[in-house]
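Heads up: the structure comes next, in structure tokens.
Of the protein chains in this complex, all but one are displayed in their positions.
As written, the chains take the letters A and B, and residue 1 is the first residue of each chain.
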Amino acid sequence: MFADIIENVRKTTPLVHNITNYVTVNDVANVLLACGGSPIMSDEPEDVEDITSICGGLNINIGTLNKNSIEGMFRAGKRANELGHVVLLDPVGAGASTLRTHTAIKLIDQIKFDVIRGNISEIKTLALGSGTTKGVDADVADAVTEETLDSAVRFVKAFAEKSGSIIAITGAIDLVADKDKCYVIRNGRPEMGKITGTGCQLSGMMTAFVVANKENPLEGAAAAVSTMGLAGEIAWDRMQEGDGNSTYRNRIIDAIYNMDGQTLEKGAKYEIR
Amino acid sequence: MFADIIENVRKTTPLVHNITNYVTVNDVANVLLACGGSPIMSDEPEDVEDITSICGGLNINIGTLNKNSIEGMFRAGKRANELGHVVLLDPVGAGASTLRTHTAIKLIDQIKFDVIRGNISEIKTLALGSGTTKGVDADVADAVTEETLDSAVRFVKAFAEKSGSIIAITGAIDLVADKDKCYVIRNGRPEMGKITGTGCQLSGMMTAFVVANKENPLEGAAAAVSTMGLAGEIAWDRMQEGDGNSTYRNRIIDAIYNMDGQTLEKGAKYEIR
Partner (left out) sequence: MFADIIENVRKTTPLVHNITNYVTVNDVANVLLACGGSPIMSDEPEDVEDITSICGGLNINIGTLNKNSIEGMFRAGKRANELGHVVLLDPVGAGASTLRTHTAIKLIDQIKFDVIRGNISEIKTLALGSGTTKGVDADVADAVTEETLDSAVRFVKAFAEKSGSIIAITGAIDLVADKDKCYVIRNGRPEMGKITGTGCQLSGMMTAFVVANKENPLEGAAAAVSTMGLAGEIAWDRMQEGDGNSTYRNRIIDAIYNMDGQTLEKGAKYEIR
């Protein structure tokens, strides 16, 4: 099934509007091109509504938010909602600062997100903090491991139900869930954590995958996670002596560029709970 | 002749002030260094006049414009004009949003650009929209192909005459024209479109080429287009199995770094109309 999902991206070239941080934005753009999508970046409030209107999806990442871009996030998000576009939130650093936590929660309150993708700590912050998700038991461990998996799956499904969004928690084991179904994905390598922005890249790519697979958004989001992780595995196999995290970054994007449906289908490691 | 042009860049190390988008800015800086120029970036209105004063050229790219940087563009552009510096406009996304279209047109109205470089759609937007270019027939196809070449050449010359700028339209076939003469350039590869920012990189490099060849600005601009395209060809020949768009990006910049006059002269594919 993941084979069709990535092929749909390559066939339809989904245009994704990104309001994202300036740290990893270049890699986000190149990953979107690598997977078959097309990126546009714009964060100026007076520009974002026009730009998002010509796209199919919107990727909001608060990694280097500022007052001006925050206004852009709300205006773009509302317009994208009106147009029925796919909207994704990457709440980078929620829990690490009041501004980030409040902004992420306010975004969730005012904008309907198809997908929210973050690490366990960011997602727990949102689950605890948001009015709309009051009552979700976020008393779950701070890392998703084989030992904590059962409770993490319960948590992610519960938050998906309360929020009405697909929730993706990425880490050593990745979870992608709606209220009924959770993909538990075991692709990837720990060395990916030594590259800045693999999470941001995934959020951009995931938006394109969901846009191109609107009838199967959960599978679209899960396939994006598997694609990123598998690219990390393929890229690692190509590493040579003396190579490090900078070359690894390039090779991961290269591996996404070369990923076809069959490779993904064969390499994806997941179970459904 | 292109040999002398690139050698002039390497001999004189033109300093280029860039007000450019945060997506591709790192690549723009590295391409400028690769071709023999030197980059400075600054977009704060209170900083740009001083910075542009110590440079030889100014590259304005509206790819991620915001209210603050727009003010910086006007202030830098006016100062650069007063000083007789080379000024280039890359109207990224003109036609895609009202803010981008209006900003690009207002820039053309208030600032004298030596060169305007964009894709056919952006350039058509400017030709139609600008008061100074009223009357230019922009009823030309949306892609420059062998079939549409004649009318595209007429259009680009007409817009060059009306605007008083050298106009560069890049795509599968590239056109670089003043009112009398049009370089039709056939370097490059379609895979360059899978890398973010090759256009932005070209605009930065083109500014350096024109600064270093002020008596031959048309040839300077055309040589920059040829250099970029030829670098794309050379880089493609170095691609190995498993490589993708990220490695291709690095190799294109590497190829510019290694480009000498003789290689450019031999590899440039163009005719003059």
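Rule of thumb we're sticking to: a residue touches a chain if its C-beta (ideal position, glycine included) is under 8 Å from a C-beta of that chain, and two chains touch if they have at least 3 such contacts.
This is a predicted model, so every value here is computed, not measured.
Only one residue from B:43, B:90 or B:243 touches the chain missing from this view: B:43. Across the interface with the omitted chain, chain A contributes residues 21-24, 26-27, 63-68, 93, 96-100, 194-197, 242-247, 249-250.
Listed for chain B, the residues touching the missing chain in the whole complex are 22, 25-26, 29-30, 33-34, 39-44, 46-47, 50-51, 54, 68, 234, 238, 249-258.
The working rule: only the chains that are shown with their structure count from here on.
Centroids of chain A and chain B (each the mean of its C-alpha atoms) stand 34 Å apart.
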